[in-house]
Structures are given as C-alpha cells and as structure tokens.
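Complex shown without one protein chain; remaining protein chains in place.
The block that comes next holds chain A.
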Amino acid sequence: MTETLSTFTPPTRFAVPGRIAVSNRAAALWQTATLTEIRRETPHAATYRFAVPAWAGHLPGQHLMLRLTAEDGYVAQRHYSIASAPDDEGHIELTLDHVEGGEVSGWFHTVARPGDQVEVRGPLSGFFAWPGDRPALLIGAGSGVVPLMSMVRHRRARRSDVPLRLLVSARSPEELIYAGELGAETTPVFTRSAPAGVPVGRMAAAHVAPLLAEAPEGGWEAYVCGSNAFAEHASRLLVAAGQPVDRIRIERFG
C-alpha cells in the first residue's frame, strides 16, 4: 500500500482551506517602515501610518510581524493586524492599543514620532483575509475592529455592493475606534456607557440573530476578532444563531 493521496482531508467540519495564496517571499523579508503620521483614535488607541515603498500589498484582514531593536541588539517582535485598505499603495496603517506595561505598544504610545523607522515583514496568513468576494459578517470588540475596518474600507474604496455588516463592541462611545468612519453597515454595542436612549450591555443573541435572519443568499462568511473571552462569547452566539462552525473565522488576541 503506497499513500499517494495528494491531499489528506480529515473527516471533520472545519477544514477551511486557505483559498488565498500567501506570498512566501514577501513574508520572509524584513522591510523598513518609516512612520509618517500618528492619529489619535481614542484615549487608549492611536493609528500609526507608515511608508513601506516596496510593500507587496495585502488583503483586508491580514496581519504583519513588527520588530523593534534596542541598541544592545535586543529585539521585540509582535503580530499586528493591518488597519488600512490594500488600495493605499506604498503605505500601511496599524492601530495600536496602549497595553499596560506593553513593551512595543508602550514605545509607540510614548516615544514614537514621525520619521522613526521600524521593521515589518508580511503580509502574513490568508486565513482571516477577506478578498471582498463573499458576503461578510464582521464581529469585533475593542481593537478587534482593526482588521475588520480594513475590510470595511476595502469595500468602500471599491464601491462594492457585496453585503457586509459590522457588529462592534466598545466600552463607551469615546472608546469606539474609528467612530467617525463607521456607517450604516455598523451596529455598535456599548458595554459600560452609551448615548442617551442606547442600551448598555454585553453583545447578545438579540444583536446576532437579526443579522443571520437577514443573511444574503448562500449565507455569511463570519469573521470574529477580539480578546479570547470575547471570541469565545461571540462565536457561541453565532453558532447558537445558526451560523455553521466551518464558516466562522476567529482571530484572538494572544
């Protein structure tokens, strides 16, 4: 018996193949990124815009690896989702939370200024990417909205009419990242304080069920991004509302 199977597919449900080819050459190469602009989004989050002239392009939802190097050669590297749409040629934007005690986010929030250079490699991973071809239901919390915003921006830039909805959870309107950019596709959920007349509370079945009830033909491709606790909660809501588990992609903050 010689196994010549070209691809082994296990007898289970989640075998979502990477339908998006990832460039191994781009992913292997460290490039210099020059900070050109810093925009405050919320009291705890800011957007960092970089010029990366040889950036090979990315798909909404992809992430990159970012590296900072200290004078003694010490290196810190982290994965960050890309916030900008692919159409922003030669530039990428990252939106970073100021993590308490964060080694890399701390440098960004207290030291970084335009002209500074860091290193990036990517884009990485085709799994959480949305090329814009299928109806997408996006669910995020806190800075989990970052890769989802890249998808929203991409759809707008293309003037696409592929159905897309964004359900986003934030503590308060002040902490809702990209608040000024969110439009009719977005339903915000506030967990601590909300504008007058808007309920306060955790994301619930009542938010998710109507979106599944109005699912386009063929259903949604669901993308969930946030802390692990939020990802567990949101993915359970989706499954309970009837979304197939093999059409839920999850990106958890590690």
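As a working rule, contacts are C-beta pairs under 8 Å (C-beta built on N, C-alpha and C of every residue); 3 or more make two chains touch, one makes a residue touch a chain; residues count from 1.
The definition used in the following text is that contacts and distances are computed from a predicted model.
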**Q.** Among "Fe3+-hydroxamate ABC transporter permease FhuB", "TetR/AcrR family transcriptional regulator", "Aspartyl/glutamyl-tRNA(Asn/Gln) amidotransferase subunit C" or "Sulfite oxidase-like oxidoreductase", the UniProt name of the subunit that does not appear here
**A.** "Sulfite oxidase-like oxidoreductase"
Q: Could you tell which one of A:Ala54, A:Ala70 or A:Ala196 touches the chain left off the display?
A: A:Ala70
Q) Looking at A:Ile92, A:Leu124 or A:Ala170, which residue reaches the missing chain? A) A:Leu124
Q) On chain A, what residues meet the omitted chain? A) 1-3, 5, 7-8, 10, 12-18, 22-25, 27-28, 32, 65, 67-71, 73-79, 103, 107, 111-112, 116-119, 121, 124-128, 228, 232, 235-236, 238-239, 245-246, 248-254
